[in-house]
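Before we start, here is the structure in question, set down as structure tokens.
Take a look at chain A:
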Amino acid sequence: MSLLYANLAAAGLRRRRLETVLTILVVAAAAAALTVALGVGRVADRPWERTFEATNGAHVTAMSIDVGADLSRLESRPEVVDSTGVRPVAISSFRLEGHTYGLRLIGSDGDPRVARPLLRKGARAGSGEVVLERSFAELLGLRVGDRLRTPNRPLRVSGIAVVSIGEGYPASQPGLAFAPVASIASVAPDRSRWGSLLGLRLADPKASREFVVSARGPGYQLEDWQATRARAIDASRTAQVILSIFAALLLLAGGAVLATLVGGRVLARVRQIGLLKAAGMTPGQVTRLVLVEQLGPAVVGCVLGIVGGMAATPLFVSGSASLLGASETPPLEALDAALIVGVVLASVAAFTYGPGRQIGRRTVGSLLAGTAPRRARSRLAGWAERSGASLPLVLGARDAFARPARAVLTALSLALTVAALVCTLAMEASLDVASTGPPPTPPVGAGIALPGPDPVDDDAGEGARLRPIVYGLDAVLLLVTLANLLATILLSLRERVRNLGLLKAVGLTPNQVTATFLTSQAAVAAAAALAGLPLGLVLFRGAIELTGSADEFAYPSLLSLGVLAPAAVVVVLAIAAPLARRAAAQSVTDALRYE
Partner candidate 1 sequence: MSTVLSASVLSTRGLAKTYASDGVEVLALRGVDLDVSAGEFVAVMGPSGSGKSTLLHLLGGLDRPTAGTIELDGRPVEKLSERDWAILRRSRIGFVFQFFNLVDNLTVAENVELPARLIGTSARDARTRREALLSRLGVSARANALPSQLSGGQHQRVALARALVNRPCVLLADEPTGNLDSGSAAEVVSLMRQLRDEGQTVVLVTHDARVASAADRVISMRDGLVVDETALVDGEHPSAVVSQLLQLEA
Partner candidate 2 sequence: MRYAFLALLAVAPAHGYELKQALEQRFGTALAPLNAGQVYTTLARLERDGLVLGADVPDDGRQKRIYELTPAGRAALETWVATPSPGTKLRDEFFLKLVFAAAGGIDSSGAVIDRQRRATLQALRDVTSVTANGNDAASLLADGTALHLEADLKWLELCEQRLNRKDTR
């Protein structure tokens, strides 16, 4: 029996090559969306905490501007279990492309057990070399092998590392670097200007605040890790929220796409299923056949999508990791891939099973009658006629909502698309807000007078760095929704082929037939776009309320919203037009013979 299913399914797929390819494409888009969502979501998941663990971060950090201050007393306190040892800190500067930038050098001889910088690129610093902190290096475009022109001697960048810090550069200035004490001495010879730094690990990490209070003293400042974490999270909150929202949107888009295509395909097969039932298949058998037919291409699409998604994810994730202070980008494991495949196939099965079962239960007669429209009039059509619009437009308006099930499916997926776009517009608007961040913290050990803060542009802020990532994710989202649009329009067209052929037989020219179809699509698109605008705003609002930082976000301007709705309709028409023309050019005989 299963061989019979396989044969029937294979025959069905061969006959409808275009639809099969479409299913594969759409499922691939959905799987890719899920893959990227998973990757981005992973990175945005407690990035600071993961870095803290990976670097064995210090629960308490002590800073002094006086190199002679006795920080070692703190090391011998009973709560302390490990320490970095007292390290020297010096301030210098270097010139880059005509500008002067500050440099905060931390002595790093030996292999630190606590607060150890994680090398992401290059090697540890030897004599005359430095390791730069990642956000610092990325913003200034410094790479391994570059030479920093300090006033005294040049320093070669030997590596780039991630550390557990509060805000990254440029919020926190001057930029951090690690070098052997000998290198520091050669660059900032005046030791009287040096400061010191000490990192401590406590037996009870939760008691860090009490430690800070009880260990207070003159000549140094203490910061506990929970305060640092709060600052870090605060600084990266926008990025985190945005990435999380994207992950959610991609999931939503992926799901919508699958539901539209799969559900739509099953709806389109109603007549054929009727014939199968007439030939003797039971409802259960029909459902099983439809499932097998859908799952085949779905598996292929899944594999393609995951591969594509995995290839694309690093593009988004590496940029985000830096913004979020994540130490590494967790790779996609086999388990994740299995999860994605499982979710996609389960969704396909669910979206098939539902309509499939419903159809399987209908009588043969009602199935062979097809999805005949029930209502004769719609208000839209009435308006169209009264307005004196040309005949094709009136016919199109009549057709738009004639089949409620299909219209609802189309409108829903379009509305979700528009909602997703509204969210991206909102995030664009929020990026501008994020760019104007808090003023930079005063540098420690500012014995040397720097000519003010580093000449870093305003748009080097967090917002600017988020922008390319946001655009990239926008592109993925757009691709997924475009795939969905294409599938929906194609299915709509196929359903109408015979009607359009008949209209041509009666005397409508190919152009008029095209206009009829485009009108019906435009009507649905307009309704969906208008519904999608408030839907998107509500979704966005809900998401940022959940994060509790609603004030840091902005809503898209009325102008952009006002442009979005018509733009969506235009895009739908642009996709539908060439498809409709091709269908309209068919001979009537072929159109009427269409099954």
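Following the convention adopted for this analysis, a contact is a pair of C-beta atoms (placed from the backbone, for glycine too) under 8 Å apart; a residue touches a chain by one contact, two chains touch by 3 or more; residues count from 1.
Regarding selection, all candidates are chains of the complex that A comes from, given by their letters.
Please read all numbers here as calculations on a predicted model, not as lab measurements.
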| item | value |
| --- | --- |
| Chain A in this complex - touching candidate among 1 or 2 | 1 |
| List of chain A residues in touch with candidate 1 within their complex | 369, 372-374, 376, 391, 395, 398-399, 402-403, 498-499, 502-512, 584-585, 587-590, 592 |
